[in-house]
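Okay, structure first, notes after.
Here we show just some of the chains, and they stay where they sit in the whole.
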């Protein structure tokens, strides 16, 4: 770790994948969530889809789960991890016109799975955008954050 | 396209990669942006890094550009595209405690590059989160949206 | 091409990615299909799933489409191609206890998309196997073949 407190750099300021080899594998879990704000028209189409005519959220769920497994290939200094559980869920709020994606990831490993959960949320929401963008290009993705994590040296965290 | 207006489904409601084979390749460009809200401590570390002791934004830029090239592998119904230009830029606002990532993508192709630009922004911001999460896990990623696009049948768009 | 008539080898017998650079891009299309033979129990579960309690075929469709885009990364001597359309469809035969996957791929390119269509079918059926294997491990995948192709120097083909 260097003087800035960022542990992804050595003392010369060079990026490194930090050493986790002294750690003991423990069960770690993380939950992240985020939202996409959509138009009324898109919301109606998404809700119609869940009734079996174009299942936007079903496709986005698969995309999110597959992205979780690609996290270490996307985020440069992330460790590869043998994910032992992953789920992506959605909540649609037809008043607020938002779709919330929530991703839970579990691992028996040496580092936490925060990045996996955040990546799963991001790609799930990007997939919603992709599938609905013919109707509306003004959708906005936001509030992507870690809700909670457990396990590991740094202990539990609840947002 | 099915009755919901979502063109990523056929009339039976099944997901498809839409046909772009009748289209003429034209120059298309898209710019997307998003933000990460960070703590004072993280902002100081990021700004220190740009002075050569741990370049968070330099690593995040590379991650964003590489993710742009993986967009069609991440987003299920996205077409593969021969990207001809890509850049990722950052603005740090030390009052508002935000880092804005902005991604521009250009292609001579059959479909637009909105998803590529949005994916570049998302992965760049996730990388900032990853590199700073030892200092703070309450960072939030948001306001990811398309700023503008040009080219293609649907014409120009400015947010 | 060497004396055996296999054009993926040079005259010394070494594997090569064959030269398509003299060719003109034309519209090419291929349709392939294959089947998975399942137990009565699996068939019931799959059919129940299409009624919205665990959509096996929806997940398998996404997997097939995404695999089509990875074909040149999986098949060593396959050319990368800018796919312009892709769909994967299923037919369930509850008497014969089979699920047929059919994949259509279209491109404006220098080589055909037979391998893309066959890969999409294979991965879609493997995904059905994966999702149903807790019920039955005796499922068998077969009859994977090219149904038809059009475009290109070698002309049209119908099985």
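The chains carry the letters A, B and C, assigned in the order they are written, with residues numbered from 1 in each.
In this section, a residue touches a chain if its C-beta (ideal position, glycine included) is under 8 Å from a C-beta of that chain, and two chains touch if they have at least 3 such contacts.
It should be emphasised that the depicted structure is a prediction, and the values quoted were computed from it without experimental measurement.
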With 3 copies present in place, identify the total for the complete complex.
6
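The rule is simple: only the chains that are shown with their structure count from here on.
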Can we say the copies chain A and chain B touch using the same residue numbers, with more than half in common, or are the two sides different?
same
Just curious, how far off is chain B from chain A if you go by their C-alpha centres, in Å?
15
Of all the residues in chain C, which ones touch at least 2 other chains?
58, 62, 66
Touching residues on chain B, where the partner in the complex is chain C:
10, 14-21, 72-73, 76-77, 79-82, 109-110
Contact footprint of chain A on chain C as seen in their complex
52, 55, 58-59, 62-63, 66
Touching chain B in the complex, chain A uses residues 1-9, 13-15, 34, 41, 44-45, 48-49, 52-56, 59, 62-63, 66-67, 70, 73-78, 114-115, 118-119, 122-123, 126-127, 129-135, 137-146, 149, 157, 159
